[in-house]
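Working notes for the structure below.
Complex shown without one protein chain; remaining protein chains in place.
Then we have chain A:
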Amino acid sequence: MRLRSALPTLTACVLLAATATACGSGGGGTAADSATQELKGQTLTIAAVWSGTEQENFKKVLDAFTAKTGAAVSYTSTGDNLSTVVGSKIEGGDPMDVVMVAQPGVIKQFAGKGWLAPLSSAVTDAAKKDYAGIWSSLGTVNGTQYGLYFKAADKSTVWYSPTAFQNAGVQPPATFDDLLKASRTLSDSGTPAFSVAGQAGWTLTDWFENVYLSQAGPELYDKLTRHEIPWTDPSVLKALTTLGKVFDDKQLVAGGGQGALQTDFPTSVQEVFGAQPKAAMTYEGDFVGGVIASELKKQVGTDAKVFPFPAVDGGKAPVMGAGDAAVVLKGAKHPEAAQKFVEFLSGPEAATVWAKAGGFISPNKAVDPSVYPDDTTRQFAKSVIDAGDAFRFDMSDQAPAAFGGTAGQGEWKDLQDFLADPSDVQGAAARLEADAAKAYKG
């Protein structure tokens, strides 16, 4: 095994040396070119999971980079198996230059395998200046920053139907107690408060994480993320009990727990914003807007509105989410250009390009809020920026996949069982702890 993992590095070094000489000899004649075309003649390879609209918008960012530096950029969409694709490219001795990685756990895994090059000081300095510290620390492994978060996602957003709210005469609530009160009024008006997508386990983990982050605070959230406290901790029991106040009330969840377990994510959005509304609210991240606009052909901001996930028990309102970070691979053929590209991504200029196209929020404080195309997106960006260091990355995304990321087992399954019987808080916590212990050990 040791020999096999050493080989790609060796190959990469040889390649690197070859490129360096090539650059050196080729660069002599063009040294007089303007500074803006300093990377002309180089072709950066970049990989990310994005496809479709996201790919198109990211390409606009790449075009802006080309216009600025003269470097050509070739983009590969890896599909869902980013780790596998990157891994096989590296083993094959043909690594990409820059890869966009979502989870901090994957950055850690890549760094652990020695696949990543540390980011240049230009990038880390820019990150220090314009980003909340949390974003740098998410990209940092053992004191070295490998990842720069370019794109953020806000998963502390409750989507509601203004018609249903108006009908019931309620306002978007700011605290969890107000949310329960508003929910009961909504159910009195004849519209169940929530559509919960219980058939997809990840929506339930996000519910829990928001309640927990606000109620127990960021420190305990981090500890639970690293499994330094057990899932049987009183703070977890309390959060589950709070969550049970919604899940256990048949009037508040459309179809009750059993109905929710048969609702998948697109259906839960449709149940609120579709032709025959069956619920007034659905909780999930900013991407719900995309489903509303593209599949249901409704206008976000008028037909569908958002309020931030309310604060629980006097805590701060949670801001939980996700993001995509750029990392430079160690064997990159154009290491300098790759660092330049990440530096470009760290600045407000690149973020502005995608922000204008929509479906994007930047964790960069220097991005002018006015560039976002609509108020809803601006609202998301504002809450991510305002949260600063209180922002937390999705907990289940940081847990081992067997616990936090697999259908039918681990946290997904345990929370689904909890949704089926929310009165059994102790049992749910015990099952969560048993599964977590197993997954974190492996």
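As a convention for this text, a residue touches a chain if its C-beta (ideal position, glycine included) is under 8 Å from a C-beta of that chain, and two chains touch if they have at least 3 such contacts; residues count from 1.
Here is the rule we use: contacts and distances are computed from a predicted model.
Student: Missing chain's UniProt protein name, "Ferredoxin-NADP reductase", "3-methyl-2-oxobutanoate dehydrogenase subunit VorB", "Glycosyltransferase 2-like domain-containing protein" or "ABC transporter permease"?
Tutor: Listed in its UniProt record, the absent chain's protein name reads "ABC transporter permease".
Student: Taking the full complex into account, find the residue in A:70, A:118, A:147 or A:198 that is in contact with the omitted chain.
Tutor: Spelled out, the listed residue whose C-beta touches the missing chain is A:198.
Student: Taking the full complex into account, find the residue in A:67, A:407 or A:437 that is in contact with the omitted chain.
Tutor: The single option touching the absent chain is A:407.
Student: May I ask which residue of A:114, A:133 or A:190 touches the chain that does not appear here?
Tutor: The single option touching the absent chain is A:190.
Student: Tell me which of A:64, A:134 or A:261 is the one touching the absent chain.
Tutor: Counting the whole complex, the residue in contact with the absent chain is A:261.
Student: List the residues of chain A that touch the chain left out of this view.
Tutor: Here the touching residues of chain A are 1, 166-170, 184-185, 187-191, 198-201, 251, 258, 261-262, 264, 401-402, 405-410, 412-413, 416-417, 420, 439, 442.
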